[in-house]
Every structure is written in C-alpha cells, then in structure tokens.
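Okay, structure first, notes after.
Every protein chain except one is present and positioned as in the full complex.
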Amino acid sequence: MNLETSSALQRAAPRLMADAPVLTMAGMSRAYGAVQALRAVDVSVYPGEVLGIVGESGSGKSTLLRMMNLEDTPDNGDYRLRLPGRADRNLFELDRYERRMLRARHIGIVYQNPHLGLLMHHSSSGNVAERLLVAGERSFEVLRSKARVALDASEFPLARMDARPIELSGGMQQRVQLAKAIALEPSLLLLDEPTTGLDVSVQALVLDTLKRLQRERRITMVLVSHDLGVIRTMADRVIVMRHGAVVEQGLADQVFQDPQHPYTQQLVHAKL
Amino acid sequence: MNANSFILRVQGLAKAFRMFHLEATLHAFEDVSFDLSAGEFLLLRGHNGAGKSTLLRTIWRSYLPVAGQVLYQSRRGEIDLANAADVDIALLRREEIGFVTQFLNARPRVAAQDIVAEPLLLAGHERTAALEQARHWLDQFGVRRELWRAYPSTFSGGEQQKVNLARALILPQRLLLLDEPTASLDAGARAALVSRLAELKAQGVAMIGVFHHPGDVAQLIDREINLGTRVVAPAQHEEPQYVAV
Partner (left out) sequence: MSLATLTKPWAATSYGFLDASAKRELRRKMLKAVAVPGCQMPYASREVPMARGWGTGGLQVTLTLVNPGSVIKVIDQGADDGVNAASIRRFVSSVSGAAQTWDTLDASIIQSRHRIPEEILRENQVLVLQVPDPEPLRDVESNISIARQMHADADYGKLWLTLYEQIVRKGRIMQGASYPALVNGRHVITPSPIPRWDVPKLHMSKHLTILSAGREKRIFAVPPFTRVEPLVFSDRPYLVEDHAGLTCQRSGLSGFFMNELPMDGGGSRFEVSDSNLGIKAIRRTEGEPDGIGDTWYRNGEYSA
C-alpha cells in the first residue's frame, strides 16, 4: 500500500464506531520568514488516546504543539476542541482572555525545560495551587488537598511538597510539571519532549508514571518526541513529521513494524 | 455452517514489504481467502518464512495489506479491517479482537495479578472479582502464588509467557489470533492453555493460530490453510521473489 492510499484510507473510511475526536486541526500552515514550519497539516486526537508526534529537529512538531496550546497562531488553519459545555468554534478566533481561560481550564502542558513550565522559586505545591487559583479556587484547604493529590498521582514525595523546584532534581521537576498539568483534570495533556535531557534511568521512571497515569485516568495526550523509544512506550497512534509536513500516520505498532514511507523506514531502522 | 454466519471473511489478501533503502520489494503472501465462523479454529501451516505470522499480523493491522479485504463482523456491524480507520482498529483491539504472542509487554511496577486482571477492569468488572479471576488463571497456568504480587518484568521468559497468556485469555474475545503461544511453555502450562482455548471455543470465540507443534491443539483444529511457496518468474533485472500463497 503506497502512502497516497494510506492517507486516503484515513479520510475515506466512514467513521464506524469510535467516538468523535477531542481535538481536530485542519490545514495548519505557518511560515517564519523564509522557513515553512508547517505545511497543510491535519491532525485528530481521539478521546483517551496517546498520540505520538515524532520527527527530527525542524520537523515542525514543537511548532504544532505550541499551536495546540494556543501559544501561537498559524497563517492558515482551523482548531477545534470538543469540550463539555462549550460551543464548537475555531479556537484561533478567541480573544486573549478567552484563550488564557481555556488554556488554564482545559489544557495541561509539560515542557522539556522545567524553567518554562514552573515558577522555580515558589513551592512545588504552590506551583500546582497557582493553576487552581487561576481557575478560581479560593479555599486554602482545597488548594492544599488538591495540590497534594496531584503531586501524589505524579509520584512526587509529599514530604517535599513545599520544596521549591530550584532545589529539586530534573526528574522531580518534571513530576511537578506533570502535577501542575493534571491538577484541573484537563481535557488535553500536551507533552513536549518531557523526558529529554534526563538521565536514562530517571527517564524510565517518569515514563512509567506517565503511562500509569494515562491508563488510570484515560487522559487524552499528545506527546512530542524525537526519541522513538519514548514514542513506542507511550503512544497508541503516531504521526511522523518532516520539514513541516506529515509523511506518515498510523497505529503505533504498525508505524514501527511496517513503516510505509521511506523517511519513516530510515528513522525506524536508524535506532541504535 | 451457514456461509453467511462468518465472523471473518478474508478475500484476496496480499502483503508485500517495500524496502526503499534496499530498493527491493519483499512479497510475503498473496491471494489469501477464507471464511471463519464463530467457534471455529483455523490453523495456519507452512514452513518458516512462508508468511504465517505475517498473515496474522496483517489481520491484526500491525502490517498494512497491499490488496484484499478482511471483513469482520463486530458487535457494532461489519467492518473491513484492511481499510478501517486507525481509531476503529484500536477500539476493536480493546474490545473484541485479541492477539496472543509469546512476548509479554511487561509494564514495570505493575503486579502480575493486576496485569492479568486489567482486561476485566477495563470491561467494567468489579475489582475484587476481577482479581480473584486473575489469580485463578495465574494458578491454572502454573504461576507460583508468591509471584502474583511481584512485577513480571523480573520474571523468566517462561513465567512472563504464562502471565501473558492468562491476561490474553481471561476475557472472551470475539476473534483470537494466536502466534506461537506455546513456545517456551512447560507441559503443564501448555495443557492449561489448550484447555482454556477449548473453553473459549465452546463459548463461540473464533480462532486463527500458528503453532510450532500443531499436535498440541490437534483436537481443537477445524480447518487448516497451508501457505506454501512458489517462485514468481523474475523479470530480467530482478532477483527471484518468493511468494507465499
């Protein structure tokens, strides 16, 4: 089956059984000066699944994730999230305030660099509480207990819940990011190279936690990584990106065992 | 059996691997057709490399077929697995179709009994009952009691395999694909497996299996398909290709 057929397959097959996607992005294009970062990218993410986006530097995967987090807008493109109690509209049309509130309440994000995602000099529990405060929580006891629950679910030692991220190791910092991201039980969890840069043993532990959490709570996740091992461990479906375009997509085991596109084959076989 | 009561209807299924870096195409099988009804056990035969595993994986959709149809009667209606959307395949894999290999996808720090109980929990069964069932099957397959709360990632190959089987067979599926499940099993576990398969078969589960020693499951087999090979006449510049039929 050639690539044309395989993507035609995704479009043509009538939706028989699965629930409608939580996230739909259509026709996403973005240029930064002379660089075309995204080329007419279509993405869907289904409830409770982990979508892996794999690609090398410059593939556009992080750009796409930033768009999902409403941190940046495309030159062209439509973005919809199926959220309880919300009308269906293109999220790129929201104003500043609406975007911020939507992000605060419905989207969690974990960055590769903890300095981006955390307030390093406030307490870890405070970092989680800040999310709850932005969403309007005003009871101190509730803030405390929800922070505790989120940190515990992220397998962060509660004895250190008031330690500041600046005092913690890389793996612990990522756990605080995770706790912060899931505190409000978001409809969508975005992870941008969450374990890249960590020691290998620590990576394994953090991925463990992620996997357990995902299985228990059926969180819908989009996981971006250049590391195929990470994608293989976590993802249900995979999108392969190159130079801003999607070159292949499919079930994770299929993309790794029977890659269709020459670039994907190269990537998969290149694993040392 | 009524021809219209099939669970699975494979028609003209073909698989070839296009390997760009070698500029070659590896043909695995072509023109495979068969029907499978509820409670039927189909054995795939053929020497090594004949494409038996490949056929199973193509039905499971780890591999994408290059031609043909795989019509499957799911609880929600008929669907062509060869052309279905990824999400629908994912749904069917969760709910109706099982794939049993010799390899366990060991998740670190999850206890054996929890791994085995999981399909029941996902299907909505109550926790205590699910764990009881899980322990029963671990016992049946000969996993020692001390190991039930331990992490399978630390087990030997054979023990992992038993956990694997217990999990794969705990919840009756509609269609079961078995890829050499008896490899590295001791006699006791093998017997437990066959017994469980017989039970499931009696409950109407359709099965397609590849077995290194078909004798193990002799009494379960309803039909066989032999994926023989023939040489495809090569073009001038090509090497001869071997195709499983």
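The first chain written gets the first letter, and so on, giving A and B; residue counts start at 1 in each chain.
Here is the rule we go by: a contact is a pair of C-beta atoms (placed from the backbone, for glycine too) under 8 Å apart; a residue touches a chain by one contact, two chains touch by 3 or more.
All values reported here derive from a predicted model rather than from experimental measurement.
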Problem - Which displayed chains the unshown chain touches - result: A
Handout entry: Selected residue (touches chain absent from view) among A:Ala18, A:Leu81, A:Leu143 or A:Leu213
Key = A:Leu143
Fill in the blank from the handout: Where A:Arg39, A:Arg105, A:His122 or A:His226 are the choices, the one touching the absent chain is A:His122
Practice task
Could you tell me which of A:Asp19, A:Glu56, A:Glu93 or A:Asp162 touches the chain that is not displayed?
Solution key: A:Asp162
Practice task
Tell me where the left-out chain touches chain A, residue by residue.
Solution key: 96-97, 100, 119, 122-123, 125-126, 129-131, 133-134, 138-141, 143, 162
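Everything that follows uses one rule, which is that only the chains that are shown with their structure count from here on.
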Exercise for the section: Could you please state the distance in Å, as a whole number, between where the Cα atoms of chain A are centred and where those of chain B are centred? Expected result: 32
Problem - Residues of chain B touching chain A in the complex - result: 17-21, 57, 61-66, 74, 76-77, 79, 83-92, 107-110
Exercise for the section: Over in the complex, which chain A residues touch chain B? Could you list them? Expected result: 1-2, 6, 9-10, 12-13, 15-18, 46, 49, 204, 208, 211-212, 236-237, 249-251, 253-254, 257-258, 260, 262, 265-266, 269
